[in-house]
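So the structure is just underneath, and the comments pick up after that.
Missing here: one protein chain of the complex. Every other protein chain is in place.
Chains here go by letter, A and B, matching the order in which they are written, and residues are numbered from 1 within each.
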Amino acid sequence: MSKPILTVKQLTKRYGSNTIFENIDLTVNEGDTIVIIGPSGTGKSTLLRCLNLLTKPDGGQIWLDDLEITAKGTDEDRVRQYIGMVFQNFLLFNHLTALENVKLGLVRVKHMPEKEAEAKALAELTRVGLADRAGHYPGQLSGGQQQRVGIARALAMDPRVMLFDEPTSALDPELIGEVLEVMRKLALDGMTMVVVTHEMGFAREVADRIVFMEKGSIVEEGSPDALFYHPKYERTREFLWKITELYGKKEAQA
Amino acid sequence: MEWLQLLQRFFSDFVRGAGITLELTAVGLTLGFVLGLLLALAKVYAPRLLRGAATAYIEVFRGTPLLVQLFLIYYGLPSLGITLSQTLSAYLALGLNSAAYQAEYLRGAIQAIGPSQMMAGRSIGLSRWQTIRHVILPQALRLALPSWSNEPISLLKTTAVVFLIAVQDLMAKAKRAATITYNPIASYLAVAAVYLLMVFVLNALLKWLERKTKIPGFDIDVKRV
Partner (left out) sequence: MDFGRFIQYIASGTAFTLGVTLIALPSGLLIGLVLAFVAVYGGKLAGKIMDVYSTVLRGIPPIVLLFILYFVMSGAVNLSPFWAGSISLGIISSAYQLEIFRGAILSVSGEQMMAARAVGLSKMQAIRYVVLPQMIRLVIPSWSNEAAIVIKDSSLVYAIGVPEILRRAQLISASTQQPFLAYITAALIYFTLVFITNRVLGRVERKLSIPVNP
């Protein structure tokens, strides 16, 4: 039984009078790949951004291993070294080459010496298959390549857990595959991952657990088989099959 | 044309004056940049009080003529016990004035780059200040360059009024030539040509700078005035 890396208890987030989500409980164990699915606007992305404290929750607690990161006085910058994030819009540093993008955190945050940082950055780029693009700027890379650099950038920090916020939603269909492939390999290598996505094929194949969120709360969670073939709620079944119609088949064809 | 002869006659004089003009521009621009950057950062990232102070500063210095600011510093401050030389007064007035305009150019660019790059920087553990320094500013400064380029040229032209407090710039030399030759029109036409030349060269320099600092593949279209 592996130990929990991320524990979320009673997490709540509001914007003004709107409650985005309320009293969310979630446990992510070491090596798990958790996929969060649900209709747009249900707060999945907001939840993810709370996990690395980019967004401050209004209630509840989050633990990273044994440290309560929502406690007052937590060094957030330090926490974010251990939680990696990949964004829907890649958000690469436009003024830096791919290599420099990956290097920046190593040099400025981890205070690694130049040579070491450069070597590690190159290694991470190789891991995502982009060593030959190290000297290119984001503007010179395709969407899929940019996202892979984004993954390398997050991985370079040697995080305990990787968060993916709809990593393929902004990509042209033919570029989705290369990113999902990298993610698949990561999961197989044992990385702990929390992924928000619409890619049902990926979810079915790679997820240890799927969490279905709607209207700000978790409707159901369980193994892919459980959710797809024996869902407890009608709503879950509806959503899964509708989405699979749109996305799953497409991925199977790719 | 008479002005051409006049130009030849007073050539060394005009060159010296142009030198002072360029010096005034350079000092004013630099002072204005440092202060302007601080103001821009304050307007985007500082708490409310500082933000308000920055806004007030910018409104005041953009809402009043440079000439008034210049006179205030050179003629007005002495009655408060602060006496500055003509040159120093000119430097100060030009710098404080330019800062307000540069702040707006820089602020616009910082905000355009802003929130998502800030999020990306924080996500790998950079602090707020580190992100501003290593991620946002490098991009914002390049982005601001086309519209910011209006400022050095504008400043070069603006320096012409400081001759009114007897700073020996190009305009002062023109006035001197006019007094000597009794031909104001030719004198001022002559320096007009020199100013035109300086603006032309400065423009070319700025275009070159733009090309040199371009980020490959990254193109946000900014309108050049």
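Couple of notes before you dig in:
Please note the rule applied: a contact is a pair of C-beta atoms (placed from the backbone, for glycine too) under 8 Å apart; a residue touches a chain by one contact, two chains touch by 3 or more.
Values in this document were obtained by computation on a predicted structure and should not be read as measured data.
Counted over the whole complex, the shown chains touched by the missing one are B. Only one of B:Ala53, B:Leu84, B:Ala112 or B:Val199 touches the chain withheld from this view, namely B:Val199. Screening B:Val15, B:Val34 or B:Ile185 against the full complex identifies B:Ile185 as the residue touching the chain left out. Residues touching the missing chain, restricted to chain B, are 60, 62-69, 71-72, 75-80, 156-161, 164, 171, 174, 184-185, 188-189, 191-192, 195-196, 199-200, 223, 225 (touch as defined at the top).
Criterion: only the chains that are shown with their structure count from here on.
Taking each chain's centre as the mean of its C-alpha atoms, chain A lies 46 Å from chain B. Residue ranges on chain B touching chain A, taken from their complex, read 116-117, 119-127, 130, 134-135, 138-139, 142, 215-219.
Residue ranges of chain A in contact with chain B, taken from their complex: 52, 54, 77-78, 80-81, 84-85, 87, 89, 91-95, 104-105, 108-109, 137-141, 153-154, 157.
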